[in-house]
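Okay, handing you the structure first.
Heads up, this is only part of the complex; the chains shown haven't been moved.
A and B are the chain letters, set down in written order, and residue numbers restart from 1 in every chain.
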Amino acid sequence: MLFMVHMDVQVPHDFDAAEFAQLKAAEKIQAEELQRSGKWRHLWRIVGQYANVSIFDVNDPAELHDIMMSLPLFPFMTIEVTALCRHPSAINQK
Amino acid sequence: MLFMVHMDVQVPHDFDAAEFAQLKAAEKIQAEELQRSGKWRHLWRIVGQYANVSIFDVNDPAELHDIMMSLPLFPFMTIEVTALCRHPSAINQK
């Protein structure tokens, strides 16, 4: 089932730059794995912002929550989740 | 180039039901054509609302505007457009 997730990243100005770079690199690896697994179906950057909009395809809401909590940048994110379903005019199954 | 579009439909209670049904049927035909053309890449229903979130792949913002204005339900919609671009952690080109 599909959920749209909006993630907005805020980094405090006094946060250690090297530590944040490590978290960011770890986030990238995890995001790529989740995309390859098919769970993280789409990942787009919002133009001009340190933010993204994503589509997740998960077994249930609990799986989505576990994925979000496991992201290295989770503590820096404001997250909004929107449940989606098939639109009657959509020509694809999903 | 990609844009996320949020469309929220509000039908006035005193609007003629038959006329609205016609507009809705015309909207469906047009939405399906735009999906087949590849312009309207994704179309999802927001759960519990007469609203959708969509991804459009257009040549430029003007083309997106012309598409939105051509929708039969445009006069009933509140629309928000968000410009997207490739995320550095996205594994697909687009």
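FYI, a residue touches a chain if its C-beta (ideal position, glycine included) is under 8 Å from a C-beta of that chain, and two chains touch if they have at least 3 such contacts.
This is a predicted model, so every value here is computed, not measured.
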Every chain here is the same sequence and 2 are shown, so how many copies does the full assembly contain in this file? 10
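As a working rule, only the chains that are shown with their structure count from here on.
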The distance between the C-alpha centres of chain A and chain B, rounded to whole Å, is 23
Interface residues, chain A side, partner chain B - complex: 2, 4, 27-28, 31-32, 35-36, 42-48, 52-53, 55, 82-92
